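As you look at this complex, bear in mind that one protein chain is not there, while each of the others sits in place.
Coming up: subunit A.
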Amino acid sequence: MVIRKEKKSCGQVVEEWKEFVWNPRTHQFMGRTGTSWAFILLFYLVFYGFLTAMFTLTMWVMLQTVSDHTPKYQDRLATPGLMIRPKTENLDVIVNISDTESWDQHVQKLNKFLEPYNDSIQAQKNDVCRPGRYYEQPDNGVLNYPKRACQFNRTQLGDCSGIGDPTHYGYSTGQPCVFIKMNRVINFYAGANQSMNVTCAGKRDEDAENLGSFVMFPANGNIDLMYFPYYGKKFHVNYTQPLVAVKFLNVTPNVEVNVECRINAANIATDDERDKFAGRVAFKLRINKT
């Protein structure tokens, strides 16, 4: 069969379109009369109104299954991740000693980050807890909130507290402080009732050499059990995350050093193949000196 396709001239096409948009004979606009449009719009209004209602209802029902203070499932968060501050692009901590601007943004971030840790604020909001044991506040059938949090004073960070520090956390002198924090996970009893600490090391041998010595605050990189468990941001309003500060004292300048810090805790695995941040954190450190 021959395809009897009539080639339409340009004018015809325009004419057809015109007629499609407004057909004066049938009073059709875009192929429909006014009543037809009214019907169809009404229909879609009703139909989509109904669907919206249905969607809202199902979402509401679904949200009823979710509690306010604990997520329903936490299986993904079995191993909390570790993270550093200052948070830098690609976790590369690069300090040009002579170039103030290169580290000033880190310093600003850290100032802001450490503000809630100021001793005065901590003293005002949080309790002094007994170290070495979990600070549990069970509900015992009655919702018991807001829950209290334990103090983590900025002064505990020693040389890295940045209080009255002319070296700006060591960034101006090439001895930068990097803060390690462990991700919050609700109802997670980190350490399984045993003490835990953070250790850092160069990733490879040459990194270890270039890394030089460092000090940790609190001493040994300890994280106390009293900061656990975490009860969630709604209940545990003033929760202060424990930190470990690492001050790198003599990093070989002008070399990229791969540092890896990990937490040593009985119930935190640090060898997940896929999740490179499970119980550990790797970052690059580079001090540029001219």
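Rule of thumb we're sticking to: contacts are C-beta pairs under 8 Å (C-beta built on N, C-alpha and C of every residue); 3 or more make two chains touch, one makes a residue touch a chain; residues count from 1.
Note that in this section contacts and distances are computed from a predicted model.
Peer 1: Leaving aside the chains you can see, what is the UniProt protein name of the one that's missing? Options: "Checkpoint protein", "Small ribosomal subunit protein uS2m", "Cullin family profile domain-containing protein" or "Sodium/potassium-transporting ATPase subunit alpha".
Peer 2: The UniProt record for the chain left out of view names it "Sodium/potassium-transporting ATPase subunit alpha".
Peer 1: Would you indicate which residue among A:L114, A:V185, A:L211 or A:L285 is in contact with the undisplayed chain?
Peer 2: Of these options, the touching residue for the absent chain is A:V185.
Peer 1: Which residue from A:H69, A:K109, A:R148 or A:K203 sits in contact with the chain not drawn here?
Peer 2: Checking each option in A:H69, A:K109, A:R148 or A:K203, the one touching the absent chain turns out to be A:H69.
Peer 1: What is the set of subunit A residues that contact the non-displayed chain in the whole complex?
Peer 2: Touch set of subunit A with respect to the missing chain: 1-4, 36, 39-40, 43-44, 47-48, 51, 54-55, 58-59, 62-63, 65-66, 69-74, 76-77, 80-83, 87-91, 181, 183-186, 230, 232-234, 236, 239, 272, 274-278, 281.
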